[in-house]
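The complex is shown incomplete by one protein chain, all other protein chains being positioned as in the whole.
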Amino acid sequence: MLRVGVIGCGYWGPNLVRVFMECDGSTVTAICDTVSDRWKRICARYPTIEGHGDARELIARDDVDLVAVATPVDSHYVLAREAIDRGKHVLVEKPFTDDSEDAEELIDRARRKGVLLAVDHTFLFTPAVEKIKALIQAGEIGRVNYVDSVRINLGLIQEEINVVWDLAPHDLSIVDYVIGRSPERVVATGSCHTIGGQADVAYINLDFGDGLIANFHVNWLSPVKVRRMIFGGDRKMIIFDDLSNSEKIRVYDSGAEPIANTSGANGKRLRRVDYRIGDIWTPHIPLREALSAEAQHLVSAVESSTPLRVDGEAGLRVVRVLEACDRSLREDGARVVLAHPAAAGAEPVLAGAS
Amino acid sequence: MLRVGVIGCGYWGPNLVRVFMECDGSTVTAICDTVSDRWKRICARYPTIEGHGDARELIARDDVDLVAVATPVDSHYVLAREAIDRGKHVLVEKPFTDDSEDAEELIDRARRKGVLLAVDHTFLFTPAVEKIKALIQAGEIGRVNYVDSVRINLGLIQEEINVVWDLAPHDLSIVDYVIGRSPERVVATGSCHTIGGQADVAYINLDFGDGLIANFHVNWLSPVKVRRMIFGGDRKMIIFDDLSNSEKIRVYDSGAEPIANTSGANGKRLRRVDYRIGDIWTPHIPLREALSAEAQHLVSAVESSTPLRVDGEAGLRVVRVLEACDRSLREDGARVVLAHPAAAGAEPVLAGAS
Amino acid sequence: MLRVGVIGCGYWGPNLVRVFMECDGSTVTAICDTVSDRWKRICARYPTIEGHGDARELIARDDVDLVAVATPVDSHYVLAREAIDRGKHVLVEKPFTDDSEDAEELIDRARRKGVLLAVDHTFLFTPAVEKIKALIQAGEIGRVNYVDSVRINLGLIQEEINVVWDLAPHDLSIVDYVIGRSPERVVATGSCHTIGGQADVAYINLDFGDGLIANFHVNWLSPVKVRRMIFGGDRKMIIFDDLSNSEKIRVYDSGAEPIANTSGANGKRLRRVDYRIGDIWTPHIPLREALSAEAQHLVSAVESSTPLRVDGEAGLRVVRVLEACDRSLREDGARVVLAHPAAAGAEPVLAGAS
Partner (left out) sequence: MLRVGVIGCGYWGPNLVRVFMECDGSTVTAICDTVSDRWKRICARYPTIEGHGDARELIARDDVDLVAVATPVDSHYVLAREAIDRGKHVLVEKPFTDDSEDAEELIDRARRKGVLLAVDHTFLFTPAVEKIKALIQAGEIGRVNYVDSVRINLGLIQEEINVVWDLAPHDLSIVDYVIGRSPERVVATGSCHTIGGQADVAYINLDFGDGLIANFHVNWLSPVKVRRMIFGGDRKMIIFDDLSNSEKIRVYDSGAEPIANTSGANGKRLRRVDYRIGDIWTPHIPLREALSAEAQHLVSAVESSTPLRVDGEAGLRVVRVLEACDRSLREDGARVVLAHPAAAGAEPVLAGAS
């Protein structure tokens, strides 16, 4: 039985409490929040859970095997480090950290301590994302040419972080998981129209160096809510519409294709590419709560040391892109070359300087 | 009666013939195409029109007052120049030219000759775009914070021009008209997945230097067809969905708003901005063919010297952005600073060099 | 403090427990279900509530002021009668009873006992339905010409009741509330394709005798889910799309209008009616749980004897239509004339016999 302590009982923490309580193989023994009303409300519902106002007390408990950190991003590093040093397994809310060096240090410490370090990239456990990954791995859509992601809405504008750090981790983690390799170059543009100078509308463009580009539109100021990703392959294409209840994934048997060469009188202006429109297939995607599946996955990983889908490295890769976005945004869309992920610890560099 | 000669009878030319034939105040006297089957088919339908295989013959005719150039972009400059030099009014298909210096020269020649030089930015005559401009000018949505434009489809891939030159002129001309000022900086990213090295998926980001950003997604490889623009204002927002028959424009009385300052115990993490969701208003947009309205507009401009909505300067401004996109694309998303539009003839410069 | 006892802890009962627990002015003291697991699960969450296996025990409790009956429809009458006789207020799940004579008797008994008798027509407390009623009462759409209602889905096929008794009470209660008068004639057609001979697809047509007709399509076998009502007025029209999150109500300023008489050469085939297409207005509808509002409404009604929106008469009117539907269905679409609602106790009669 995995005994879990949850730090942070604001927006997301109560969900973590619920799924670890309901999951076979885990329970929640302690929770913590600096605002006592928050943990008291949860304890009223789950009388067996003990509440704390100080995270150190929770981390120090012997009956906590895994610490889940659901606090604002600027406290992730300190809390996760302390939990690791105490020999606890750790699950960190996304974004993993606000600094890639901190992320690297956490990964290193966890490895040395022999504890599990996970990041809460919940979307990777949705049946829709799992289906997309399976389809692409099976070659169903061919080589992926581009990814186009739109996540826009009237959103909860925050002062501490910009819209990129708030919304893009979802989509960046999905692309990281589905595509399975890292981008080489980042361009991010954006603008602030509200307060604090933080971008509330932003565009991120990733170049993977091999023809694949991925673009992300994140926006706190859109009157319409859109959560849609297109995976354009050279054989087929996938649309992922996360707002649809019944048709989250659609596979289009359509694409651009070379056509037989036809010579004209003057040899000019002959198209050699045509497009093909075929059937659309909407596979049934079962309903299942992603967070519950993630909790079960973590319990299995602890019990049987199976590899983690959402390990610290996954968190680090996303943070590196977010850092590069910030640098590009600060310099109004400057190109930022990402160090090869193998070269751990390398800083993103401005293209002009490379 | 304005007598029109149409050069180029491929995809768009026949539409020009039709609207100038049907427009009160104009008629078509001659048409031209290097492929004789094309002009012959039109002449069969309109027996009064004479066909030519050589554009010079058409331009030389005394019974042609206005030459409409509907040929591939690389021939626009030569044909328009010859028509201007012969004292003809000229309407040039979009994109205006493939080189901004050519565009400037045409403008200069037309001014000196005293003839009208127009660019066929048809979208500016759609009732929807006219409504959007009227709403924004009337202050209905407040200050415009951002424009987001998506024009994607499985498209007719071309070898001569990339997707930016093919699709973006529509949206760039709309933004130029509605916003009424020019961007200061361009970043364009894209990728080619088919043939010839021309980008078939591209993203354009314009910064107007005053908080306004405009982003454009143009794509020949999308399985879904989307033609949507968002104009995000600080009071309201407009969605323009060109594919909707009955609801092309929707005005959202929604936005982000400062909220009264509330002090917390620790002064931290208090939001000072909230969002407001209000009614949606879908003004009825009458059906009307934009090209017919444009033809009527040109006839009026010739007859009474009223100012042109689509003059050569409008064509030039779009070409300048397209050139900057090409430069940015070639350098993988490099920032390109646009010379101030007042400084005519100035070249776009790479940000690094500025 | 209104003390509530809830009988029936299956699908809907737990919701009643929750809202009466959360509502200011009420609490739940006891619950009951013949399946002990069901009430035990609820008692585990709300330790102050006592569970029973026998409804009589619950009804007999002194600390129960209002009995909520959330059992299958065939037990409504017996349970409600016993509760009334014990001097309890009663809330009965919809459909109110399976027999209109039982409904009349309950109304009569409650009146004589001086207790409140309510039916759970939850939809009447949704902000959308309240808005529709307010718009129509204010004359916004003019005279209502027709109502068209579609409620279709792959549904939970039941053996005890047909699709009419399962789904139509929602829509019939909305029309009863919004329109405020009763139909004169019912025609219902349907078919059974699964088991037990109960219709799983059915159409109900109500004629109000004054030009207003209302049609209802209820269907357990539809692959698409639709929950849409049209209220067609002679000035404007309202669409109520209950599946839309952000645009539940749309008001169309469109309609058919007489046009000025124009005489033709032969006087024939001249239309004297035209249609007008105007703007669409989508009022913002706040999110609010209807069942909570209903609980609050009941508490107020008990406390201050304010009139009930969902009294036994409302339940009876719906049951009368359902009975007429059954009779029409049994006779394959025969017309059934409804006795005037003023003539309480009257039976629906077959049109042929009237």
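Order as written gives the chain letters A, B and C; numbering starts at 1 within each chain.
In this text, a contact is a pair of C-beta atoms (placed from the backbone, for glycine too) under 8 Å apart; a residue touches a chain by one contact, two chains touch by 3 or more.
Everything quoted here is computed from the prediction, not taken from an experiment.
Among the residues C:Trp39, C:Phe125 or C:Tyr252, only C:Tyr252 touches the chain that is left out of the figure. The omitted chain makes contact with just one of the residues C:Asp234, C:Glu247 or C:Glu289: C:Asp234. Of the candidate positions C:Val187, C:Ala295 or C:Leu308, contact with the hidden chain is made by C:Val187.
Mapped onto chain A, the interface with the missing chain covers residues 246-247, 253, 277-284. By the touch definition given at the top, chain C reaches the unshown chain through residues 72, 145-146, 148, 152, 154-160, 185, 187, 189-195, 200-201, 203, 205, 207, 211-213, 215, 217, 219-224, 230, 232, 234, 237, 239, 252, 254-256, 258, 269, 271-275, 277, 332-335, 351-352.
Everything below uses one rule, namely that only the chains that are shown with their structure count from here on.
Averaged Cα coordinates give chain A a centre that lies 37 Å from the centre of chain B. The geometric centre of chain A is 44 Å away from that of chain C, both derived from CA atoms. Within chain C, the positions touching two or more other chains are listed as 246.
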